[in-house]
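Omission of a single protein chain aside, the complex is shown with its protein chains in their original locations.
Moving on, here comes chain A:
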């Protein structure tokens, strides 16, 4: 069974059709959703976690309709902003969201440790660096060991070392059994994914393992493959 099944998804925002009849399936492992800014990545992710108003089609997550009550402790989500409280400490943030999920405070300490923020537990989030702040958001999404993790551009603007560490973390999480869906507009992050969804102007132009996509287009890297796909379609 696939983790996410999208069929005929149509989203209209402010009179503009953002997604028009989108079909795709997402399985386990680390799936990358790659495409330029404004191509509809966030809208798709928001539809999968059930906070996007949709005009048509279905989104099924872990066998249930996206956003249904049964999914609310099974899917972890991080928006493009870190979506944490800047005026609370790392631990206060984690404890609050743990309480909302109905799990014990021990889970908050575990989540802080898993993103390597154990040493900053009592720091106020607003005083942390951008990378640390992003990791707090990730730790919140990890609370309660969700079966699907949806992360909207979690590595944007981070230094290369931190990005590498985060991708390693995504793979550790996936190995432990959680499906991870990560969006990015940076094409060179494609190589780090098990499965890729290339998106442009509201449509998925290719899906598959990075090596398979490159091979099909005869391209040395994903960026070249992306260009070949776009030019082939025009």
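The working rule: contacts are C-beta pairs under 8 Å (C-beta built on N, C-alpha and C of every residue); 3 or more make two chains touch, one makes a residue touch a chain; residues count from 1.
In this section, contacts and distances are computed from a predicted model.
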Can you work out the missing subunit's protein name as recorded in UniProt? Choose among "Na+/H+ antiporter subunit A", "Cytochrome d ubiquinol oxidase subunit II", "Hydrogenase" or "Transport permease protein". "Transport permease protein"
Sole touch to the unshown chain from A:14, A:160, A:177 or A:218: residue A:14
Just one of A:3, A:31, A:60 or A:78 touches the chain that is missing; which is it? A:78
Looking beyond the chains shown, say which of A:87, A:122 or A:234 touches the absent one. A:87
For the chain not shown, which residue from A:99, A:164 or A:216 touches it across the whole complex? A:99
Hidden partner chain, residues of chain A it touches: 13-14, 46, 49-54, 67, 69, 72-73, 75, 77-88, 92, 96-97, 99-102, 124, 140
